[in-house]
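Handing you a structure now.
Below, a portion of the complex is reproduced, with chain positions unchanged.
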Amino acid sequence: MSDIILRTEGLTKHYGGVHALVDADFELRQGEHVAIMGDNGAGKSTFVRQITGVERRTSGKVWFDGREVDFPGPLHAREAGIEAVFQNLALADDLDVPSNLFLGREKILFNLGPFSILDRKAMRQATEAALKRTAVKIPNLGNTIRHMSGGQRQCVAIARAATFASKLIIMDEPTAALGVQETAQVENIVRTLKDNGESLILISHNMRQVFDLVDRIIVFRRGRIVANLRKEETDGQDVVAYITGAKSQNLAAAAL
Amino acid sequence: MAQTTFGVGGLTYDHSKRQLPQELNVLIALVLIVAAFELLGRALLGDSFLLNTRDNVDTFFNQARLQIIILQVSIVGIIAIGITQVIISGGIDLSAGSVVGATAMIAMSFAQVATVNGNPNPKAVFLEQGWVDLPVLVPVLVGLACGLLAGLINGSLIAYTKIPPFIATLGMMVTARGVAKWWTKGEPISFPTEPFAGIGKGLMPVVIFLALAILFHLMLKFTLYGKRCYAIGSNEEAARMSGINVERHKVLVYAIAGLLAAVAALVLSSKNLTAQAGMGVMYELDAIAMAVIGGVSLSGGRGSIVGTVLGALIFGVIISGFTFLKLDAYYQEMVKGAIIVGAVVLDVWRQRRRGTRG
Amino acid sequence: ETVGVSMALFDDNFLTVLRNGMEEYAGTLDGVELQVEDAQNDVARQLDQINNFIASGVDAIIVNPVDTSATQAMSDAAAAAGVPLVYVNREPINVDTLPDNQAFVASNEVESGTLETLEVCRLLAEAGTTDAQVYVMQGELSNQAAVQRTQDIHDVIASGDCGVTLNIIDQQTANWSRDQAQNLMTNWLSTGAPFDALISNNDEMAIGAIQAMKASGIAMDQVIVAGIDATQDALAAMQAGELDVTVFQDAAGQGQGSLDAALKLARGEAVDQKVYIPFQLVTPANIDQFLAKN
């Protein structure tokens, strides 16, 4: 089916003796917003790292945008059209905000290959615009990221993922460190993405947020997908039951 | 008082308290050291360090001393420029000095004259092959190729096998030193052609050093190349996740460092009219020290060429100042160690006072 | 008068004697001040030191060249500034084109290795060996004396001046160092190959080899060990019957001679531009002459 943007089959990752991800079968339709929930250490971030090529999977298959893929690195995933906000944020501590926002995609004044001249003014202006959408307050964009507060860092990472067009956006706990206002703003950004028809995978521990934003909820438990729930057919209690293992669907988890 | 020009979200930012450039510390250290020598000179010898005191010359400054101060660090300075960009991008290069030795030997053997004082050149390596009196471009290109090769090997090892730069370049250091000795079985090579001798004549080393310094200052500040050096040095994982081709960039960085070591080798052998297998030993340590004194952080991501140039000048002033004070050679080394440490202590201390650290 | 001195390196046994000889002699002269710098075996540093001397306005410069093929640039620099220059201990490559106010007081390294090897040949012949197995220990391969002294051995073999046939089993560097020589000799001994002589580029390595042989229980009167420099340690080893050959060079004499030449040039007096100081062979027979010297 051509409207399936991402599909995994039997995706598995072992770290030595730790079975962090086991036999994950997953599907995401074009324009769909899906949440992944689960306990700490359930394997959510591991799942994201396998899809985006940050790590090499132990076994299993991934299809993206109609082709079977095995990205050797995040660069390739991004080129294929996957933007991600990783849990560890992936920011360069010694660079300032505009440099981080445009990291790897700098605006160029003259093209001279690797020695191209940067368009610093354009990047600064674009940065201010992008950050305004997140409502974050940053007193001096020229300060290095090292000196930003936890939430300021996170907003920079989100602004980065949201600024560039892509086929799939993955956000790993994007609002964990954000304040009330900023969280609301980021949720607005996600809604805009929905309106624009972009697909999204959102990892979050915030039940309200998940029910506000997504179409479908996937629950991970002990490295396995134990539930695949349409938002309309479930509620918070139900999801918690799956997370804690009180309930279990007839998925691969049956093997547990 | 409160401006918000540089921020978003309308927060208080007192622009007047913007941090002064870090290089200022190094400049202050430089001035302090010069002043110390000037004062000591006047107190102990009744002579001036910087000003002219000879009757037969009528300049205000002691020109000869000003020149030698920068001339004697130009060659290591060229290496230090290359090492600065390596360190900024999170690496280290211990091989530079040995690459200088190997490159000098190989390049010089293509820069030989056919006859010395009417006799066939006794030191010419390729006399039999007739490769003598070649145009200066030949040894220059050969030299640059050697440096490039060494740099490419360093870079590829570091980028693709992921071994620590310290080890990759340590290996290259040992290997290149072997190559330098092997090339002529340890024999030095002398008697280069006139044009080759011109590369390092007079103040040419200074000119080349400063030109390269300006070029690389601009490159690091205003180009993609520079931005990526800082990004990779600051957080390699983040740079990779942001889609920078970290591996390719690293190869480029080390290749450029190799090229600069080759330039240093050409200037050095031309200036001395000879090439020796032992040339350049330990230059890398001096070069690294210059960079660090200039504020380049060994953990990557921070530093500038301006700082490194100032660091090099500190070295030059120290060397000339010691000779000026007629300090015993033993004490020179002891004090030099202390000054290296002192310059960096000053820098760290001023940074902390300004509250940017700890 | 101020005389600037640039020594090739400070931590060298022989050059230290030369330098101390020069400084002691300067102490006996009125109004002569020496400023001694350590070039740390770096030709470029040496050239910079000469330029620093010139900037400080010294009256004359004495150079103990790191490498004799690097002297052209130094001569040029001193000549341009009009400062007299004297080379000491090592013969400069531009010996035939030295300007008028430059000179040298040196010895010829070809002699040292040749004297050493010929004496080894003589001792081997005396012991009745005709086909001798020898090991050669080299100094630092990037060092000119090491290259020349090793070349001398090969030249003696090739010239046929040696009465016996010398078969070099292996030739390796121990970088002038006693410790590396000990290790190298032990490695050689572990191969079990029989040998008759060890020819070393200097005494330090010869002594290291002797220590290794003694530790392995080799009778020292069965092998011939030769070095160069006639250091105190070497002379003691020779008196103990362990070292058989060494070669003496008058370090202190060279130091004095060079300073004299430098002072004369500074005052505009005439000097001999070339002064050769010969090497002398030291054996148990004439050792007494040298005990108090280096």
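Letters A, B and C mark the chains in the order given here, with residues in each chain numbered from 1 onward.
Assume a contact is a pair of C-beta atoms (placed from the backbone, for glycine too) under 8 Å apart; a residue touches a chain by one contact, two chains touch by 3 or more.
All of these numbers come straight from a predicted model, not from anything done at the bench.
Colleague: How many of each chain type make up the complete complex?
Modeller: Whole-complex stoichiometry in this structure file: A x2, B x2, C x1.
Here is the rule we use: only the chains that are shown with their structure count from here on.
Colleague: Which chain is most remote from chain A in terms of Cα centres?
Modeller: C
Colleague: Which chain has the mean of its C-alpha atoms lying nearest to the mean of all protein C-alpha atoms shown?
Modeller: B
Colleague: What's the distance between the Cα centroids of chain A and chain B, rounded to whole Å?
Modeller: 44
Colleague: Averaged over CA atoms, how far is the centre of chain A from the centre of chain C? Could you give it in whole Å?
Modeller: 71
Colleague: Chain B: which residues touch two or more other chains?
Modeller: Residues of chain B touching two or more partner chains: there are none.
Colleague: Contact residues on chain B for chain C in the complex?
Modeller: Going through chain B, the ones touching chain C are 54, 62, 64-65, 67-68, 71-72, 75, 101, 117, 123, 180-181, 185-191, 268, 271-274, 276-279, 281, 319-320, 323-324, 326, 328-330, 332-333.
Colleague: Which residues, counting only chain C, touch chain B once they are in their complex?
Modeller: Per the touch definition, chain C meets chain B at residues 2, 4, 10, 33, 35-38, 41-44, 47-49, 51-57, 66-67, 69-70, 72-73, 81, 93, 96-97, 140-144, 146-147.
Colleague: Mind listing the chain B positions that touch chain A in their complex?
Modeller: By the definition above, chain B touches chain A via 4, 6-13, 219, 222-225, 227-228, 230-231, 233-235, 237-245, 249, 252, 300-302.
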